[in-house]
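What follows is a short report on a single structure.
Moving on, here comes chain A:
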Amino acid sequence: MKSMQATTSIKRGLAVLAASCVLFAGAAVAQEPIKIGAFLAVTGPAASLGDPEQKTLEHYVGKINAAGGVLGRKLQLVSYDSAGDAEKARTFAKRLIEQDKVDMIVGGTSTGETMAVIPLVEAAQMPFISLAGAVVIVEPVKKWVFKMPHSDRMACEKIFIDMQSRKLSKIALISGPGGFDKSMRAECLKLNKQYGIDVVADETYGGGDTDMTAQLTKIKNTAGVQAVLNPGFGQGPAIVTKNYGQLGIAMPLYQSHGVASKEFIKLAGAAAEGVRLPGAAVLVADDLPANDPQRSVAVAYKHEYESHFKSDISTFGGHAYDGLMIAVAALKKAGSTDKAKVRDAIEATRGYVGVDGTYNMSATDHMGLDLTAFRMLEVKGGNWTLVK
Partner candidate 1 sequence: MSLLRVEALSKKFGGLNAVEDLSFDIQPGAVHSIIGPNGAGKTTLLNLLSGVYRPSAGRIGFGEHDLTGRAPHEFAAHGIARTFQNLQVFFNMSALENVMVGRHLHERCGIVSALLRSPRQSRAERACREEAAEIMRFVGLHNYLSAAADAMPYGALKRLEIARALATAPKLMLLDEPAAGLNPTEALELDDLIVRLSGRGVTVVLVEHNMRLVMGVSDHILVLDYGRKLAEGPAATVRNDPKVIEAYLGSAIAHDGSYGNAIASAVAVAVEMHR
Partner candidate 2 sequence: MSAQFLQFLLTGLTVGAIYALVALGFSIIFNASHVINFAQGEFVMIGGMATMSLTASGLPYLLAIPLAIAAAALVGLALEKFAVEPAQGASVVTLIIITIGASIFLRGLALVIWDKNLHPLKPFTGDTPIAIAGATILPQSLWVLGVALAIVLALSWFFGRTLLGKAMLATSHNRLAAQLIGINVRMVLFLSFGLSAALGAVAGILVAPITTTSFDVGVMLGLKGFAAAILGGLGSGVGAVVGGLVLGIVETMSAGYLSSAYKDAIAFVIILAVLFFMPSGLFGNRGGERV
């Protein structure tokens, strides 16, 4: 299946150079399977997000086909690595729409990539489920654009609520240079007042930085700080957490859902103990109460992914899972690949229980998650645990 896809796409690739692809385009139209297009940051700075997304899509497309496909047709995944580069993402999206003639697009690891693509999918009237975080993607609502992950705004809200409950009112921010970091930082800086929280320090670090003790020392010596919040993913937060431990800073450290994976605990080591973050249920699938609606789906995905890829799940793979499942459900409900019908079906998604939470889309809400989708997690004994 994969090899078949590979060969056809190699042909298509050659066609670009030979630019004699009129035939191929014709052939592409005539193909049977339902085509799901994807562009993901499989390499580049956001690779730790894009990689599990890619793996999840490939794996579950395979499973669905093994189970007979959708509407009696096989699914075909056409995916490209946009390496977190918006320009690349735009070109690949164009390729998916114009060249591969996909029926819908699931992808866009980062907000930048997604935003760069939105004008295209809107113009092409192509159903598009984004896997990126920022609220700007769905606010204002764009007819053809949906998004799976909890927004960074929700993450801020969840964290601030938890801070309130712990009587923490003066906090420091430390964030990286990435889009994820910056946009969550911006959201938090918009919301903190509503929750009666003052941001008394706001530090940043650079990509590839090897040490953040300077910034943390500054924070440590800022009068009145009660907690630290570190929006970001990948290497940065791990180093921040380690340095946090090194400097022996006692106040609570909050991370973002950007590091919601077992990997983070491995990277940060002992220093991760006591770190809190808002994460999806899937991270604590096995300790979810039996009556939790998400338990079954979360446990199933967790075990499927971990047994198959021999690596820990992350919420990002979960976004891809939900995206694919909602897409499939929509295809079934629409009963065809008619783009308008599929779009309406996605918008009509109600009470879909996914690994990220329970989705209730509407004409005014193209994300469909509420705060309940986020669980406040804390690292205890080298593992994620639910904060009761």
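As a working rule, a contact is a pair of C-beta atoms (placed from the backbone, for glycine too) under 8 Å apart; a residue touches a chain by one contact, two chains touch by 3 or more; residues count from 1.
How were these picked? Simply put, all candidates are chains of the complex that A comes from, given by their letters.
In this text, all values refer to a predicted model and were calculated from it rather than measured experimentally.
Of the candidates listed (1 or 2), only one touches chain A in this complex, namely 2. Those residues of chain A whose C-beta lies close enough to touch candidate 2 in the complex are 42-44, 47-48, 51, 203-211, 213-215, 217-218, 221, 234-235, 238-239, 242, 245-248, 263, 266-267, 269-270, 311.
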